[in-house]
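Only one protein chain is missing from this complex, and each of the others stays in its spot.
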Amino acid sequence: MHQLIAELYPICRSITGDGFRQTMEILRRHIPLKIHEVPSGTRVFDWTVPKEWNIRDAYVKNAKGEKIVDFQKSNLHVLNYSIPIKMQVDLGNLKKHLFTLPDHPEWIPYRTSYYKEDWGFCLSHRQFLTLEEGKYEVIIDSTLENGFLTYGELFLGGEKEEEILISAHACHPSLANDNLSGISLATMLAKHLETVTRRFSYRFLFIPGTIGAIIWLCLNEASLSRIKNGLVITGVGDSGDITYKKSRRGDAEIDRAACHVLIQSARPGRILEFSPYGYDERQFCSPGFNLPIGRFSRTPYGEYPEYHTSADNLEFVYPEYLTDSYLKVRSIIDVLENNRVYLNQNQKCEPQLGKRGLYSSIGTNEIALLWVLNLSDGSHSLLDIAERSGFQFKAIKEAADMLLKACLLVEQ
Amino acid sequence: MHQLIAELYPICRSITGDGFRQTMEILRRHIPLKIHEVPSGTRVFDWTVPKEWNIRDAYVKNAKGEKIVDFQKSNLHVLNYSIPIKMQVDLGNLKKHLFTLPDHPEWIPYRTSYYKEDWGFCLSHRQFLTLEEGKYEVIIDSTLENGFLTYGELFLGGEKEEEILISAHACHPSLANDNLSGISLATMLAKHLETVTRRFSYRFLFIPGTIGAIIWLCLNEASLSRIKNGLVITGVGDSGDITYKKSRRGDAEIDRAACHVLIQSARPGRILEFSPYGYDERQFCSPGFNLPIGRFSRTPYGEYPEYHTSADNLEFVYPEYLTDSYLKVRSIIDVLENNRVYLNQNQKCEPQLGKRGLYSSIGTNEIALLWVLNLSDGSHSLLDIAERSGFQFKAIKEAADMLLKACLLVEQ
Partner (left out) sequence: MHQLIAELYPICRSITGDGFRQTMEILRRHIPLKIHEVPSGTRVFDWTVPKEWNIRDAYVKNAKGEKIVDFQKSNLHVLNYSIPIKMQVDLGNLKKHLFTLPDHPEWIPYRTSYYKEDWGFCLSHRQFLTLEEGKYEVIIDSTLENGFLTYGELFLGGEKEEEILISAHACHPSLANDNLSGISLATMLAKHLETVTRRFSYRFLFIPGTIGAIIWLCLNEASLSRIKNGLVITGVGDSGDITYKKSRRGDAEIDRAACHVLIQSARPGRILEFSPYGYDERQFCSPGFNLPIGRFSRTPYGEYPEYHTSADNLEFVYPEYLTDSYLKVRSIIDVLENNRVYLNQNQKCEPQLGKRGLYSSIGTNEIALLWVLNLSDGSHSLLDIAERSGFQFKAIKEAADMLLKACLLVEQ
């Protein structure tokens, strides 16, 4: 996963344009993404698809002709969605278009202006302080024209029509954790799920933040009832605790599955109640849809200073934390895939486990067997049983499998 | 408010009589109270309106002819509702009618005997200990005769017929916190509400404790369904924490509004579950009525030693705490007046706040806007939204007002 992040890192992405397309092409080497192109000006609910933005180069030259700020060195140097500009300005006017982080003087901030036409440059505060009076040449060789907004989608059919939606925003330029980590995890997850038997269908979205989710919801409104569970995946490579933010419903199956996995982990992780600010769960969980979709991340965006700066780089994401995040998402999906309701076929008193070879000496497994038998009355799923018993879902699932083999359970 | 308390303080009030009437007349200088007179002997549910009690003078003279206990110095000296008496007694017999507080030897206790004919004097334990053997002359120049029980009522109509009831007991003589503070707060609140637009109607009661509430409930039984919320106000001038006692329902709107205001305060205050002992909430929350009425006070009656003694005097109530109590009650009423259910007009995805000028940079206000939009689905009131979001009701209300102006909300 870290390798894929590294490959995607240099590309200048935005909510539209060739950087986004190039990103999708790289993902298509791993998974058969379908690419959608939505024309500028398309109305989607209360929003309008913006013009397409592309950029080739941008810099600021000082009076000596030295490029002191250079898009080629870091695409964060340009205010994302800057209109084309070519002018001479004095320092005073230039400063109105410069963005820095005084609290982190070595870092370049990441700034955007999608819906208000503007231009600007981002640079380290240390460098900003060295700028001398004088004339500066400013070049932004960009275009902002009618075109298309691009997004990628992958559908993997399963035994059931019901879908699990996995969504990652893919509109940020050279930012490794937010959200190349999420893109990479979702890609590897899709690659894995392609190869296995799936009870549910899966749909993966690689979309520009906000507008991408709004477009997708608008275009797919008629079939949203198929979405049974889902995750917005973002910021999964840093060293912080895993953090799950509940869906607006608060008690959806995805919420319970994610909480179970986090609580049962060696390093338990944090669980946040729903709030209407954040990533694309804002749209998925808007009241008109109220989809059962939560957010899976490590440290939440507001809580690490590297967020939306040049310090969210390849050193900020760690292979071991990417792997840990990936395995936790797999565990959550395992819960969803295996969460069934069984019926104990001997509900009056315990069945005699001994004569079926299921009762050696009383250890953990036997007690899991008893829990599954006792609660498999038609109103408890395996996740219900895991929650009530305190056992891991895995142990309850294994107990259910043994009882199924012994014909003591049938699926409801 | 402290000034009104000081004016009312010297009057010898009881559950009936001229002291109560005089008190109502003073309040009528501020608010247009309607005075009710209920004849002695009237049956009200399980109770009977008692005879009217009036007192002109009372004292105990020692053998030297010195007035050692004198009603003119403090009306607490006489057992409230003492029958007329004029007799010589020796010290032994006198002592059977004397009440003191050995634990607080400087204080005079406040005692009553409304429903059992008796007489007595209250004095400091310090003085009690100095009483010498000998004859004492005892005079209580009171009357206990058929007459009337008096109470005051003020109705302020609003846009809705639904009423908010504010009740204060007004039967205690020279006790400043219990309950001249409550009378004074309720008077000033009524004066304020008279001058403003009211969504709800308001009804203020200044009544003798217990019997007054029973009378009012009995006489107004047919229209009690109009009472949507209410507060019993008492003991609001001491320096203790504000204490809200929930209605018997426990989750009435008044309970939630008061809890919200207290929890969000800089000095949060205490919340008590309902119990069937206390002030007139006992009657309002009797099971046959179960009205949504809580109790608003500062230190509860059982928890300060000055309660029902001469130490509950003008020094015990502070202008700043009276003001704080008044403002908290106003805040609670603001919640009730403004707690509406709105419908987000763009429930599918977020509306684009930027194009409406509602989205500057993400600060507190914008997140309040998002909470109001996300939860205004027809099943959440603004108080629900404040509770779930953790924002103050005021901030949620302001956010709703901005969204209303932008036509993004309509009232349900």
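Letters A and B mark the chains as written, and numbering starts fresh at 1 in each.
The criterion applied here is as follows: contacts are C-beta pairs under 8 Å (C-beta built on N, C-alpha and C of every residue); 3 or more make two chains touch, one makes a residue touch a chain.
It should be emphasised that the depicted structure is a prediction, and the values quoted were computed from it without experimental measurement.
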* To do: From the listed residues B:Cys122, B:Leu217, B:Ile293 or B:Cys349, report the one that touches the chain absent from this view.
  => B:Leu217
* Structure fact -> Missing-chain contact among B:His36, B:Arg248, B:Lys348 or B:His380 belongs to B:Arg248
* Quick one: say which of A:Ser223, A:Ser239, A:Gln347 or A:Gln412 touches the chain that got left out. => A:Gln347
* For chain B, the residues touching the chain missing from this view -> 44-47, 115-116, 210, 213-214, 217-218, 221, 248, 275-277, 282-283, 285-290
* Extract the touching residues of chain A with respect to the undisplayed chain. => 344, 346-352, 354-355, 362, 367, 370-371, 373-377, 389
